[in-house]
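Have a look at this one before I ask anything.
All protein chains of the complex are present and in place, except for one that has been dropped.
Letters are used for the chains, namely A, B and C, taken in the order the chains are written, and counting of residues starts over at 1 for each.
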Amino acid sequence: MLAATKEQTGLAIVTEVITPNDVELVSRYADCLQIGTRNCQNYKLLEACGDQGKPVLLKRGMSMTLDEYLQAVEYILAKGNSNVILCDRGIRTFEDHTRNTLSLSVVPEMHCRSHLPVVIDPSHGTGHARLVPDMARAAVAAECDGLIIEMHPNPAHALTDGAQSIGPGVLAELMQSLDRVAAAVDRRCQPLMGALD
Amino acid sequence: MLAATKEQTGLAIVTEVITPNDVELVSRYADCLQIGTRNCQNYKLLEACGDQGKPVLLKRGMSMTLDEYLQAVEYILAKGNSNVILCDRGIRTFEDHTRNTLSLSVVPEMHCRSHLPVVIDPSHGTGHARLVPDMARAAVAAECDGLIIEMHPNPAHALTDGAQSIGPGVLAELMQSLDRVAAAVDRRCQPLMGALD
Amino acid sequence: MLAATKEQTGLAIVTEVITPNDVELVSRYADCLQIGTRNCQNYKLLEACGDQGKPVLLKRGMSMTLDEYLQAVEYILAKGNSNVILCDRGIRTFEDHTRNTLSLSVVPEMHCRSHLPVVIDPSHGTGHARLVPDMARAAVAAECDGLIIEMHPNPAHALTDGAQSIGPGVLAELMQSLDRVAAAVDRRCQPLMGALD
Partner (left out) sequence: MLAATKEQTGLAIVTEVITPNDVELVSRYADCLQIGTRNCQNYKLLEACGDQGKPVLLKRGMSMTLDEYLQAVEYILAKGNSNVILCDRGIRTFEDHTRNTLSLSVVPEMHCRSHLPVVIDPSHGTGHARLVPDMARAAVAAECDGLIIEMHPNPAHALTDGAQSIGPGVLAELMQSLDRVAAAVDRRCQPLMGALD
C-alpha cells in the first residue's frame, strides 16, 4: 500500500518501525524510517536501522537527557548509517497546559554537540493545534533544520492526534509566515510534504 | 543610590522587592517592582505590590502550573493594580543541559488566557549565554511582548549569573536580528534599557 | 483564640506564619511556627523566625533540591535559632496518581547531612486518605523522627484538604500499627497531638 501511495502521489514516505524484524521490509519501500519516542532506547531496533541505508528519524525519548539521546544515536552510527535526523517532541514534566514540554534550547545545543540535522515536532511538543503555529515559527527562528507538523483535512474527525493537528488552510498560512521568519534568520524553507504512516 | 543612577543615566529602574515592608520605599524610586520566582506565592508581598501604583513584573515560580501562576496574579489585581507584567523564566525539570526548561508555548497560551503582557527571560531560562540569542529570537517569533536579557560589560567577571550574561557586542548584534524577526511576525522592537538592581 | 484553644485542650499549637510582621505576635502564643512550602525561600521570613526562640517547622519547597532546602535552613540557624524541624511533603513531578511525589529516601539522606529532626507529611505527600496509612508506616520504617497526619472528625465535610484527611477511627488504628513498625526498627512512637491552625 505504501508503494502504491508513493507512486500515485509522489509523496515521500516516512514510516515508523517498531521491531527489528520489520526493518528490512519497510526500508525497501519507505524513504525514511522513523523510530518513535517509546523505542528510543530499544537498542536492537537502533542497530537494525543502522544496518540498512535509508535515513533514520530518531525521536527523542520523553525522559531522556540530551546526553542519553546522543548516546542512543551512536547505536545507529556505529553500524555504519550516518543519515540520522534528530527530532525533539518535548519531554515529560509537571507542566499540564501542553501534552509535553518543548524547550527550543535543544536546537542550538544539539547543533553544538552534533553535526546531525535537528527537526522539531511542535504538534506532539504542545498537543494543541492552536499552539502549533507560534511554536513552529519560534523553532524556525531558533534555526531548526526541519519541522514535523501534523495536518489533517478535517482534524475534528482524525483517527488519532486530532487535537494537535492543524487543517490545510492553517498550514498554508503557516508556511507563508515560516518563509518570512526563515528569511529573517538568513535561512530558506523548502516544503517537503510527506505521508506519516 | 537608585535615584542617583536613574538621574545620571536616564535608565528605567526595575528593582526586586522581597518583603512587604520594602514595597513603599522602593515604589517611590523604582519604575517597576519585580517579584522574584521564589516569592511568586508570597501572598502578602503580592498584596503589598497590588496596593501601590507602579507596574509589577511577576516572575513565574519554577514549579507553578500556569493556572497557579495566573491565580497568583489575581492577588495583585484584586488590590487594584492592573499593571502586571507576566514573565516566564523556565520551570524545573529533569533536563540538565539548561538551568531551567523554558517552553515558549506559554506565550500563546498566556495570550489566550490573559490580557497582560508576556515577557520571556531566556537568560534564566537557559542559564548559558551561548543559548540566549537563539532563544531570544525564538521568543520574539512566538510573539512575546518583551524580553529580559542579562548583559554584563565583562561576563567573566560578573558577581552573579555571569554564565548566562551576554556581552555588549553580542547584545548589539542580537538586537539587530531581533528587529528582523519581529518584522517577520509583523511586530516592532523597542529597546528599553533598564538596570536590574 | 489560639491561646484559648490551647488552655482548654492542652493541645500543642503549630501555626503557620506567612510574613515577617506576624512572627513576633504568633511566637507569643504558638508552641511552634510553621513555614509553608510556598515560603521556603522567603528569606526575610526565615530570618524573622530565626530571630525568635520558638521551634520552627520548615516545610520543603515543592521544587527544591535537598541542597537548596538545607541552605534555606541556614537562614534560620544563622540568626541563632537552632530548633528547626525539617519536613518533607513531596515534590512536584509528572506523576499524577498522587498530589505530590514523596520519596522516603530523603529521611536517611537528611539524617546523613544534618543533625535536625526529619518529619514526613504523608497527607500532602499523597493527597489521598487511602494512601496515608501505608506511607505513614513506611516513613516510620525509614526511621523518620515524626509524622504530620491530617485528621478531621468528618473528612467529607472538611473546609480544606478533606481528600487527604483520615478520620479518627483510621487514626486510632494507624497509631497502633505505627507502634509495631517503630518497635521493629528499635524506635518508639510518642503521640503528640497538635492543632494545625
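The criterion applied here is as follows: a contact is a pair of C-beta atoms (placed from the backbone, for glycine too) under 8 Å apart; a residue touches a chain by one contact, two chains touch by 3 or more.
Everything numeric in this text was worked out from a predicted model, so none of it was measured.
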item	value
Residue among C:Leu102, C:Leu116 or C:Met151 touching the omitted chain	C:Leu102
Among B:Asn39, B:Thr93, B:Thr126 or B:Gln164, residue touching the chain not depicted	B:Thr93
Option from C:Val23, C:Leu116, C:Leu131 or C:Ile148 whose C-beta touches the chain left out	C:Leu131
Chain A residues that touch the omitted chain in the full complex	18-21, 38-39, 41-45, 61-63, 92
Interface with the undisplayed chain - residues on chain B	92-94
Where the unshown chain meets chain C, residue by residue	63, 65-67, 90-91, 93-98, 101-109, 112, 125-126, 130-131, 134-135, 137-143, 177, 180-181, 183-185
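Just so it is clear, only the chains that are shown with their structure count from here on.
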item	value
Chain B onto chain C, rotation angle from CA fit, given as a multiple of 5 degrees	180
Identity of the most central chain, Cα criterion	B
Gap in Å, rounded to a whole number, between the CA centres of chain C and chain A	46
Sequence positions of chain C contacting 2 or more other chains	92
